[in-house]
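Worksheet for the structure shown next.
Only one protein chain is missing from this complex, and each of the others stays in its spot.
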Amino acid sequence: MTLMTYREAVRRAIRKAMQADERVFLMGEDVGRYGGCYAVSQGLLEEFGPERIRDTPLSESAFTGAGIGAALGGIRPIVELMTCNFSLLSLDQIMNNAATIRHMSGGQFTVPVVIRMATGGGRQLAAQHSHSLEGWYAHIPGIRVLAPATVEDAAGMLGPALEDPDPVLIFENALLYNDTDDVEDLVEVDIDHGAIRREGADISLITYGGSLGKTLSAADALAAQGISAEVLDLRVLRPLDEAAILATVAKTRRCVIIDEGWRSGSLAAEIMARIIEGAFWTLDAPLSRVCSEEVPVPYARHLEEAALPSTDKIVIAALAVLGR
Amino acid sequence: MSDPAIKVRLTRKHCRTLLHQMLRVRRFEEKCAELYTQEKIRGFLHLYIGEEAVATGVMQALGPEDAVVATYREHGHALLKGVSAEAIMAEMYGKQEGCSRGRGGSMHLFDAETRFYGGNAIVAGGLPIAVGLALADKLSGRKRVTACFFGEGAAAEGEFHESLNLAALWRLPVLFVCENNLYAMGTALDLSESETDIAAKAACYRMGAKTVDGMDVVAVEVAARRAVASLHETGAPQFLECRTYRFRAHSMYDPQLYRAKEEVEQWKERGPIRRFQEWALASGELHPEDVQEIEEEVAREVAEAVAFAEAGTFEPAEHLLQHVGAERRT
Partner (left out) sequence: MGTFVMPSLGADMAAGTLVEWLKQPGDAVEQGDIIAVVETDKGAIEVEVFEKGHIGELLVEAGNVVPVGTPLARIDGSEMAGEQSSIRPAQPEIKTAAPRVAPARQLVFPRGTGQGPRASPAARKHAAELGIDLATVKGSGPDGAIQLVDVERAERMRPEAVSDPGPDLSAMRRAIAAAMSRSKREIPHYYLTHRFDLSATLGWLDHYNAERPPPGRLLLGALQLKAVAVALKEFSEFNGFYSKEGFAASPDVHLGTAVAIRGGGLAAPCIRHADTLTLSELMESLRGLVTRTRRGQFRSSEIADATATVSSLGDRGVESLLPVIYPPQVSIVGFGSVMQQPWAVEEGPVVCPVITASLAGDHRANDGHRGALLLRRIEQLLSEPDKL
C-alpha cells in the first residue's frame, strides 16, 4: 500500500502502462514540457522521451483524431484533453469516428484509444472551464465512459481501459486531483460495475465522480438523524451498471441521484428513467435528484457554490424523499 | 513526366492496366446509378464519374501494405485498393456479405484486409485519422504510407489545417490527396475560399505540395510516385492537389442548379477515360480489340457483383446490436 494523491495515482497508472507496453504513449496539450495542465504527467517526459510523451499543438480535433487513427494502426494512445470543455472541439472525432468505426466497418476495425480529460466545477473557473459534460458522452453508443471518483479507481482504471478494444473516455474531476489515499501498488479495478461506497437501508444516493465526496458527507449527516443512506458510486457512466442501480433501489425503495451535469437531459434523468422502467413497483417515494442549476457556471464563489450540487442540497433532497 | 528521377513506363501492359482500372470504376458506378433509380441501392449515392484518373493514378504508387482513408465518394478508391466489386455492391445493397456487413452503405466502405479505412462522410474527418495511422507506423518503425483522399471543400475545415500541421510537424508519412473538383456540393471553390490554390495552403505547412491535372491519369501517377518516393525518403508528408471535375450530380437527387451545362460538357471533353483511351489507341499502345476486351472483362465483373449482391442475404435484425462494442465479460 502506498499513500498517494489522485494525481499521482493517474501518473503511476500511465507510467505502469507505458512500462508494460511500448505501444502505449501519451499525447495532448502541454503533457510534456509543462508537465500536464494538472501536473499529472510531470516527470514522464524525462522518463519516456518526447516520442511517447508527445506535446501537441492546440488542435484538439486533429490530435484526438490522430489518437483514433493511431489506435486503428495498432498502437495504444492515451489522449489527454485539458478539460471536457475543450473536448467539444474534438467531439466530431469522438462521436463520428471513435464511436462509429467498429460499427460502420461491420466489426472489422476497433479503436482502442483512451481519452482522458478533466471535468467539473468548483474552482471559480467560470463558464468555459467548469462544466460536466460526461453525461453527453454517456449518450453515445460505441464508447465506454469512466468516472474514477476515488484514488484507487484513478490508479486502477487506466490499465483495463487500455486493454479495452474500444474507445474509453476517462473523466477526472479536477477537484479530486489532491485527494489522498492508500492504494495497492499494482491495483487494477474492473471497469464494468458500480460500487456500493456505503451500505444503507432507508434511501439510495446514486452518484459518480466529483459528487461522491459530497454524497458521502450527506450520508453522514443523514446518519446523524437516524437515516441509513446507501451510496452507489456508478464509476462507469456507459454502459450503466443498471443491475447495481436497480438493486440498491429495490433495497431502499427511495432514491436521490446526484449528478454535477445540468438537470435537463442529464445522466440523472437517464438513471431515473431506468429506475422507473425497472423498479417502479418497488418504489416508496418519488425519485429525486440534485443536479447543477441550469446556468453556465458563474465565477463568483457564492454563485458557483449555489450552482453546483452540495452536501446540504443532497441532505435536503433526501429528507424530502423521506417525507421529513 | 519530365522529372528524370521518376518515370512511368507506359508499356502496353501498363496502359492496359490504367484503362482497365478507370473503366472498372466508371462502369461499376454507372451500374450503381441505375440500381439506385430502381431502389436497389438507397441512402446517398455519390458518384466519382469524371474523377477516375485521380484514384487510379495515385493507387499505382501505393502497395498493399499502404493504407487508404477516403471520403463518402469512395467506391472507386475501394475498388482500386483491392476491395472486391462484389463486396462493395453487396454493401450498397445492405447485405451482410457487404464489405461492412451492410452497416455502412455507399458512404462507409471498409476493408481490413486491403487496409481501406473507410468512407468517411464528415468532410475532413478522415484527415486526423490518416495522421494517426501514419503516427502508428512511425512509432512502430514501419515504412508504410497512408494516403488520404478528400475534396477541396475540406480545406475550409479546421481539421484540414490541424492535420496538415500535425503531419508536417511530426514528419508523418501521409500522402494527402486533394481531389479538387471545384464544388463543395454546390458551392464553388471561389465562393468559399479566399485562396483557391489549395496546394499553396498546404505548402504553408512546409510540406511538399504539387498541383497536377487530375484528368490525366499518367500525370497523376507520375506525381503520386514522386510524392511517395519522397515520403519514403524523408518520412515527411506530401500533398497532391489533383484538379478534376465531377461529371454527375453531387448525389443522385441534385438538379445541379449551381453550374452550367456548358461547363460540364467542356470538362467531359477532357474526360480522363476518353482522353487516355484516345491517346493509347492513337499511339498504338492499345488496339480497339484491347478496349473491347477490357470492356467485356469489366462488364463481367460488374454483372457478377450485381448477381452477388442480389443473391446476398440480409443480416437478421436480432443482430442489430452487434459491432457496437466488444462482447464483454460482466
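The first chain written gets the first letter, and so on, giving A and B; residue counts start at 1 in each chain.
Heads up, the rule we're going with is that contacts are C-beta pairs under 8 Å (C-beta built on N, C-alpha and C of every residue); 3 or more make two chains touch, one makes a residue touch a chain.
Being a predicted model, the structure only gives us computed values, none of them experimental.
*Asks:* Using the touch definition up top, pick the residue from A:His103, A:His129 or A:Arg253 that touches the left-out chain.
*Replies:* A:Arg253
*Asks:* Tell me which of B:Thr11, B:Thr37 or B:Gln266 is the one touching the absent chain.
*Replies:* B:Thr37
*Asks:* May I ask you to list the residues on subunit A that touch the chain which is not drawn?
*Replies:* 253, 280-286, 320-323
*Asks:* Which residues does subunit B use to touch the chain missing from this display?
*Replies:* Answer for subunit B: residues 30, 33-40, 42-43, 94, 249, 251-257, 303, 306, 314-318, 320 touch the chain left out.
Keep in mind that, in the parts below, only the chains that are shown with their structure count from here on.
*Asks:* As a quick test, compute the distance in whole Å between the mean CA positions of subunit A and subunit B.
*Replies:* 40
*Asks:* Sort out for me which residues of subunit A touch subunit B in the complex.
*Replies:* My answer: residues 23, 25, 51-52, 54, 56-57, 59, 61-75, 77, 92-93, 96-97, 101-110, 141-144, 164-166, 192-193.
*Asks:* If you look only at subunit B, which of its residues touch subunit A in the complex?
*Replies:* 67, 69, 96, 98-104, 108, 110-112, 117-120, 122, 125, 127-137, 139-140, 158-159, 162-163, 165-166, 169-170, 322-326, 328-330
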